[in-house]
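One chain of protein is taken out of this complex; the other chains stay put.
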Amino acid sequence: MIELALAVGQTQTPEAVMFWILAPLTVAAAFGMLLVKKAVHSAILMASVMINLAIFYIAQDALFLGIVQIVVYTGAVMMLFLFILMLVGVDSSDSLTETITGLRPIAITAAVGFGGLMVSLLSRATLGRSAVGLQVANENGNVKGIAQLLFSTYVWPFEVVSALLITAALGAMVLAHHQRLQTRPTQRELSTERFRGISLANAAGLPAPGVFARHNAVDVPALLPDGSPAANSVNATLEARGDMLNSGAFELGKIDTSAGEEK
Amino acid sequence: MDAANYLYLSVLLFTIGAVGVVVRRNAIVVFMCIELMLNAANLAFVTFSRINGDLNGQVVAFFTMVVAACEVVVGLAIIVTIYRSRRSASVDDASLLKR
Amino acid sequence: MTTSNSLVYLIALPLLGAIILILAGRRADKWGHILGTLMSASSFVVGLYQLSQMLGRSNQARPVTQKLFEWISVGTFKVDAALLLDQLSICFVLLITGVGTLIHIYSISYMSHDHDRRRFFAYLNLFIAAMLLLVLGNSYLNLYVGWEGVGLASYLLIGFWNQKPAYATASKKAFVMNRIGDMGLSFAIMIAFASVGTVSFEGIKEHVHHTSTGALTAIGIMLLVAATGKSAQFPLQAWLGDAMAGPTPVSALIHAATMVTAGVYLITRSSFIFDAAPTAQLLVVIVGAITLLFGALIGTAKDDIKKALAASTMSQIGYMILGAGLGPVGYAFAIMHLLTHGFFKAGMFLGAGSVMHGMNDEVNMRKYGALRKFMPITFATFGLGYLAILGVPPFAGFYSKDMIIETAFNSGGTKGIILGSVTLLGAGITAFYMTRVMILTFTGKSRWDEEVHPHESPLLMWLPMAVLAIGSVSSGFLLSRGDALVNWLAPLFEEHGEHSELLKPIVVSGLALMMVAIGVAIAFLKYSRQEVASVAPEDVSVFTKIARQDLMQDRFNEAVFMRPGQHLTQVLVKTDEAVIDGAVRGVGQMAMGSGALLRGVQSGFVRSYAALILVGAVLLIAAIWVVTN
Amino acid sequence: MNSLTLLMLLPIFGSVAVAATPKAKETLTKQVALATTLIVAAATIAMAVSFQRDNVDLQFVEKYSWIPTFGINFAVGIDGLALVLILMSTILAPIVVLAGWNESHGGRWSVKVFYILILVLETMMIGVFAATDVFLFYVIFEAMLIPVYFLIGGYGSGQRSAAAVKFLIYSLFGGLLMLASIIALYVMSGDQGGHTFDLQALSQLQMSSTTQNFLFLGFFIAFAIKAPLWPLHTWLPDAAESATPGTSVLLLGVLDKVGTFGMIRYCLTLFPDASKTFTPMILILAVISIVYGAFLAIGQRDLKRLIAFTSISHFGFITMGIFAMTSQGHSGATLYMFNHGFSTAALFLVGGWMISRRGSSTIADFGGLQRVTPVMAWSFFLAGMSSLALPGMSSFVSEFLVLVGTFTRYPVHAVIATFGIVLAALYILIPVQKALHGPTTAGNENLSDLNLREKIAIAPVIAIIIAIGFYPAPLLKVINPASAHVIAQLGFTDPAPTNGDK
Partner (left out) sequence: MEFSAPVLNYTLLSPMLILLGGALIGVLVEAFVSKALRPITQLSVTLGSLVLALVQVWKIRNEQSTGAAMGSVVIDGPAVLLQASILIISIISVFLIADTEQFTALAASLPGSEEERHALQTGNQVTEVYPLTLFAVAGMLLFPVSNDLITLFVALEMLSLPLYLMAGLSRRRRLASQESALKYFLLGAFSSAFFLFGAAFLYGYSASITFAGIRDAVVGSGGNDVFLLIGIAFLSVGLLFKVGAVPFHAWSPDVYQGAPTPVTAFMAAATKVAAFGAMLRIYYTSFANAQWSWTPMLTIIAIITMVFGSLVAIAQRDVKRMLAYSSIAHAGFLLTGVIALNKAGLEASIFYLFAYGITTVGGFAIVTLVRDSAGEVTDLNRWKGLGKRSPWVATAFAGFLLSFAGIPLTSGFIGKFSIFSAAYESGAKSVVIAGVLSSAIAAFFYIRVIVLMFFTDPVEDGTSVVIPSSLTSVTVIFSMIVTIALGVFPAPVLNFISTLATFIR
């Protein structure tokens, strides 16, 4: 790894200091991603890696990229990750025990092999030319230089990327968008429906969950005057899913402290 | 300061990302590890850009970010779909198709 | 050489008869036997015509040939379908067609109750045609066609009543053992072509003087092998006894008079080879000597009249082979004995058939006895044949057999003494067992079962017997009068030099008659003076037992060839199944097994797939690492 | 008739006509198929008549550009060898159609499909022998497998699909090895003056002996599987056991000949030196095949398997004749191919009739057929006699030529092979005895004899067997120049008689 040393860097020493402080941090953070149980923690560590990378970009005369890295990547993309994590369950945690036989040793061997071999290879590499540095290229400013390339040489991929963005949007729509397949009934129709139903008992609306019970969570059924649970007070989906709690524990009459704890 | 150090760093990050894909089970974490690999590649691009003294590398890195963003959208959409169907974000649970 | 256009009719007529009879099927049932007989007879007439023509020509111009067409011609291997009728073949032609016609006539009556009689005549005609081809072919390959043709006819006729499994087996056995002999003939032809470049008699004869002795010896030995097969000589003799399964006329024609003598024909025909290959010639003599004793010994113990006669045939052919093996001096005597034997043995077989005809197809002589009174004609004809085979002067056998014995004694040195003694001994044993046959069958008390009503055979049957009996009486005298046959054949064979005269002819005759007398006397003592049991006694010497089992020939063949062969077959069948096909299937299963195994890679877990990719990448990097190191 | 292409097209037209017949009228379908095959046979005979015997060059040559990119032509032309084999194929075809009149019933598919397959196969049979372009040959060589595969698998009996698969995989494997060799030839031709598949041009290629040996093996293994030669034979008994008799006739009688034909036409012509190198080994394999096939035939309990093993023995003879490198061996082998077609046809057809009447192919189930069905029994017997090469039957001439031809150069091989003729007597006579002779056993009493159609079908086969046995000259005159040409090209002359060394 010989001729890659930059003779040009005027920020040589400060850069080295920065590098040797941040690089271990970055690696540690990245490594941490593998070790922490909770996905959220991984996400945070990932964000820190990205920010560190942004610093490295800036340190390497890639100002524009550094900013984009923070604004777009860390700011938007990682937030998207976090958002989805919230959706999936923010406190979901991964067991780190390996369930697939033999995979972990393979992974570790492969990792060590990969890293070791790559490092060893890099140390062997020569380019046959000395490093140039970006002083000349960034003469008119990094952003301007990139723009120059982006809008002339790479205008075609730049255009095509737009198609990619549309694809992404369309894809998200397809997978996530619940189309309304019929017009939502109007209030009028709903009330007509209620009154024309089999029984007038529900004409005034269904009982709310938790009524007369000691707990008013959505999965606790209301209690009828006789103390029995009113099944229609709980959302049908919850019931179908078997998430409806046994109302007996929440009857008003009996004081049962343990039930609350259980819940 | 040797620019090569950035390359070593990049390799390390890439390796960690690759291993993360193999060892982690949460689909989102797996995906983040892939992002880590992409970032490692970006770092390599930026470093080489500096070594080579031209901005093409940075442009590639820029494109990578855009493409990665698109990928994230699609990927997360798929993961969410799976999650909704299976109530699980573990990639191991999705193993109906085998042999 | 004289050519003729009519030789082919000799063969074509009976062949045509066979084809018509086979193709016509049941439609020919009514007239098939007549057609068959006519065809044979007309072939005989053609033969007589040819003889008359031949007699009209000078000694050297007697052979005639007819080229029919070019049969096989590849490179230098050129074989024409061509016929050669010379002094030797004409003897055979007349014997075959003459005796053949008689037997056709006999069979009309003998087979009259068999509803497949037409088929029988078809086979007989086929046989006549094939046998004629055998003796008329001008090259070994043409001979080979007839050779196998008579084998086929023999097979068909032995197995004529193949609904009986034992008969079917007998026919198969005959064919297979003959094939072994045929293989010898194939080898002989191959060697001949490889070393001489031709396979015609004429061609080889021309080249014989500048062909190596080794090659000639090889050819000779192979021809001998062929002869042993066809002529039931040691060691390929075992089929003949079983061949008696065929209808008796068949035994008379094929297994006594004609086909079995083909070996003698082959050796005499190949005289130019044997004369130039002393080793082969010596082997011929040895085979003949062994067989003549072998057959005679078997004959002493057989209770089945046909098998006893068959053993006798084997023994008599042994004489002929021995005679033929003695070189130029012996050929003519061998042929003479062949001809006389053709008469008397055919006559006796027909007599045996006549007996069987009257005895409900009983063949066990121990169930005969005193038939003289019931079948006088049969007794008379059989008796004449008996006297002929014993060599009692002036019956036919006396002339022919004594000549062979004499020649054997005179062949010189120790060899001559041994051979002479063997032939003498054979003559004695022959007298013994033939007398035994006579006594058991025709004299003594009747031993047959209640329901059997012996009676004389009809005219059509005894007439041929009578004709043959006349032949048995007179043929020897006629053929040897003024050395008629010897002189007739002489142009075909090499001049033979002087040979020492160990014993004078009169001495030989005396010795022979003495041996015969001893044999007859023993037989009288043993079978005429004491009661003959109608069931073969078991308390007999071990030699008798062995002789009854044909001197263990079948056991030997079974133990040495058949069973190992069967085992080998079974082993090979299993090997094919298990090893060769098993290997093929194994390859298939290996592929499937490894497929199933490798399928396990697809565990369904996306992480293991990623690991696979990672490992792949690591391997690539490792390869690079190695390459750049 | 002087266009091979037209001859090849005739059966195709016929198959179109067959396809056009209404489904209900099965008899019409069969009649159309029969008529087509008869016309083709007649056309072939007409062609044979106008064939110039003494001309060793290819005749009736036609050449159309097919895939010019690869230098592939649709090139056909025949010499004596090819003519004889085409003649055999096209004469056998109507016989098979007539003999197997009812074979197509009870198959998986309709009668029409059966005859379409047969006719398509006939086209390919002509093409495979007529091709003078190696690529064309290969294409037909492989494509032929498909109709046969469906004929076995669709209309056979017993383990038909397994047997069909075994047959196909085996053959494909060999074919692929040949493909590798063909590719190598093609590439080399490109290096030496332009890509071509012309047989003549390819035979002029310069190549190292190692290359030549490998390429030879590629071809030879394919042909040895096809022929089949020990130890690559195990597909044949299975296939023959399962196929209908008609299919078996085409399979053993014609398709397998492609193997031995290929050895002459391709192995010897393209790789003369390698052929010489491998001759000792191949001769040993051939001799093993002869003896081994005979022993295995003796040991079989199933009639069809038995016939299959006899064929293995016979193919041993053919191969031996080819590699004996003498004119007798060569001509004999070629004639053997022709004769074997008919004698196997006779065996399979009659055997097939016996089996279909009895409902079993186990030899032990038969007994005493001669009394019950004399004509059938006779036909079988004659077929058997032909198979054991009885003189007077056609196979004798060829077998003897092979033996003589081999003996002059390789006496030991010839001697061992001659033992095969004794074994042949056993493997024919044992089934003859068991099935035709002996008392008529239960189950055989009421078998019906051959009907008129069957008699008409078998009669020409037996007639040809006997006629060629007595008068092979017309065929030999066609074969000899071709054989001599091949031998001469290889630089061989027949060994001179060894006389005069005294």
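In this document, chain identifiers A, B, C and D correspond to the written order of the chains, with residue numbering beginning at 1 in each.
Methods note: contacts are C-beta pairs under 8 Å (C-beta built on N, C-alpha and C of every residue); 3 or more make two chains touch, one makes a residue touch a chain.
This one's a predicted model, so the numbers in the text were calculated from it and none came from an experiment.
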### Message
Given that one chain is not shown, what are the shown chains it touches?
### Response
A, B, C, D
### Query
Given the contact definition stated above, which residue among D:P68, D:G194 or D:G359 touches the chain not shown here?
D:P68
### Task
May I ask which residue of D:P11, D:G154, D:G367 or D:P431 touches the chain that does not appear here?
D:G154
### Query
Any idea which of D:L38, D:A180, D:I288 or D:L447 touches the chain not displayed?
D:A180
### Task
Specify the residue from the set C:A166, C:V571 or C:A591 that touches the hidden chain.
C:A591
### Task
Spell out, residue by residue, where the missing chain touches subunit B.
7, 10, 14, 17-18, 21, 27, 30-31, 34, 37-38, 40-41, 44-45, 47-49, 51-54, 56-57, 59-60, 63-64, 67, 70-71, 74-75, 77-79, 81-82, 84-86, 91, 94-99
### Query
Please identify, in ascending order, the residues of subunit A that touch the omitted chain?
3, 118, 121-122, 124-129, 139-140, 144, 148, 151-157, 160-161, 163-164, 166-168, 170-171, 173-179, 181-182
### On subunit C, residues whose C-beta touches the chain left out of the figure
588, 591-592, 594-596, 598-599, 601-602, 604, 606, 608-610, 612-613, 615-617, 620-621, 623-624, 627-628
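One rule holds in what follows: only the chains that are shown with their structure count from here on.
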### Query
Compared with subunit D, which chain's mean CA position is the farthest off?
A
### Message
So, comparing each chain's Cα centre against the centre of all protein Cα atoms, which one is closest?
### Response
D
### Message
Can you work out the whole-Å distance between the CA centroids of subunit A and subunit D?
### Response
72
### Query
With chain centres defined as C-alpha means, what is the inter-centre distance between subunit B and subunit D in Å?
65
### Task
For subunit D, write out the residues touching at least two other chains, lowest number first.
none
#### Entry: For subunit A, residues contacting two or more additional chains
100, 103, 106-107, 110-111, 114, 118
### Message
What's the contact topology between the chains, one of line, ring, star, complete, other?
### Response
other
## Note on the structure
Interface with subunit A, subunit B side, in the complex: residues 1-9, 11-20, 22-26, 28-29, 31-33, 35-36, 39, 42-43, 46-47, 49-56, 58-59, 61-63, 65-74, 76-81, 83, 89-90, 92
### Query
Where on subunit C does subunit A make contact in their complex?
603, 605, 607-608, 611, 614-615, 617-618, 621-622, 624-625, 628
### Task
Going by the contact rule at the top, pick out the subunit D residues touching subunit C in the complex.
166, 169-170, 230-231, 233-235, 292, 295-296, 298-300, 326-328, 331-332, 368, 370-371, 374-375, 378, 385, 390-392, 396-397, 400-401, 403-405, 407-408, 411, 414-415, 418-419, 421-422, 424-426, 429-430, 432-433, 436-440, 470-473, 476, 480, 483-484, 494-502
